[in-house]
Every structure is written in C-alpha cells, then in structure tokens.
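For this view, one protein chain was removed and the others were kept in their places.
Then we have subunit A:
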Amino acid sequence: MTIAINNLHKRFGKNQVLKGVDLSIDEGHIYAILGPNGSGKTTLIKSILGMVIPDKGSITVLDRTIKKDWKYRKKIDYLPQIANFPPNIKVKELINMIKDLRNSPSAEKELIELFGLGPFLDKKLSTLSGGTKQKVNIVLTFMFDSPLIILDEPTTGLDPKALIRLKELIQKEKAQGKTILITTHIMQFVEEMADEILYLLEGEIYFKGSIKKLMEQTKQTNFEHAIAAITTSDSHA
C-alpha cells in the first residue's frame, strides 16, 4: 500500500474541511481525486505532503507515518495547483536550485526538449505566460524519479500539444509501476487516464472505485453524467 489514511480531520477556523477521511492507495495505479469546489481535494493532498497539519487521524506514506517527518517527501513528486514561482529568477536558475535542494538524479534535459522550453531557459519567471509556467511546473515535477507522483490540476493552461505530451508522460510513469494521484475538473482527462476514482464530498470519501463501477451504480452511459449523478443516486460507498 502506498498511502494509508485513517480518520483524517481538518478544520480551518469554523470551516470543517475534512470530516474523517479513510483511504488506501495501492501501488502502480492512477487515481483521480474528484469532487466539487471546496470539497477538500487540495487539503487532502496537502495533508499527504505535510503542508497542512491534520487535527486528527493518521497518514502513512510508503509504510512510514508522516507525522513530524520530512524525509518521506524524497519519495514524492508534487505539482502544485497554481504555479507560484519566485518572480525574479530565471527558469534555468529555478531548475538548478530545486535540483540542488533535492540532491537526487534528475532528467530535466529530455523534459525541457519535450515541452519546447529551450528558448525560455534564460527568461525570468515573471515574464512567462500561464501555460509556459505550467510547463516549467511539470518539468520540475517529473524530472525526479520518485515512486509517488501527486498532480494538482496538471492540465491548467496547457495547449493541446503539451496536453498530449503530458498524457504520454503520465502513462510512461505508470508503466514504471509508479503511483499517481491527480485532481482535475476535466472529465475527459479522467476518463482517459484514471484507473480509480475517489469522489470527495463535504470532507468525506463519497465514492471509491473504477469508472466501470461508477457507471453501473449510477446507471449512466456517459462518464460526465455519471459524475454529476453520483450525489443524487444512492451509491454511497
């Protein structure tokens, strides 16, 4: 088991975001974390990364309890939702800095070529467009070889060509036996990529299973409608 989450609670002020999430993530699959806005997807991911500290419950990543630990993050590649980079440094400097900080082998050259970032290497991050920033973000995430990859809205701002490259990249990583978590609102992307769906609603896991299982439970033929229908049918997992 790659990730095991037990009875996870998190509250921000008056807002109870996670209300007892129980979850197990197995190795070598692609999981799509879905749910309406504000259902706690990002909070769940950030809890796994240790950026958000849970009020209650436990998280184990690759058989290690993550409380007060940070070394386990060596095993995780994380793509943050909005590419917030320090504005005054160049793309090349940022890549080198992260490489230096992680101190593990990296394959940024192929990725820079794959996404056509060569001409931007000497530009400052503040001058890049949203889509180009997202490509830099992807390079920073995929250049290390970690068994767990977490992608928060990876498709934001990408052009069709880059999107195809990203999909190929994700499939390639999966073929190597890596576990991948993705959150997105693009259902077509989920249908193409995901093995398992995790549907979060009001801070709880409302549904967990394959796309096929979801279609059967909701009695829908179209995936997008099945997701929309998930809360109305009595398919509580």
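The definition used in the following text is that a contact is a pair of C-beta atoms (placed from the backbone, for glycine too) under 8 Å apart; a residue touches a chain by one contact, two chains touch by 3 or more; residues count from 1.
Going forward, contacts and distances are computed from a predicted model.
One chain of this complex is left out of the view, and of "Cytochrome c oxidase assembly protein CtaG", "Electron transfer flavoprotein subunit alpha", "ABC transporter permease" or "Lysophospholipase L1", the protein name its UniProt record gives is "ABC transporter permease". In the complete assembly, the contact with the undisplayed chain comes from A:Pro86, out of A:Gly38, A:Pro86 or A:Gly177. Contact with the undisplayed chain is limited, among A:Ala4, A:Val52 or A:Leu114, to A:Val52. Although one chain is not drawn, its touching partners on subunit A can still be listed: residues 12, 46, 49-53, 70-74, 76, 78, 80, 84-89, 97-98, 100-102.
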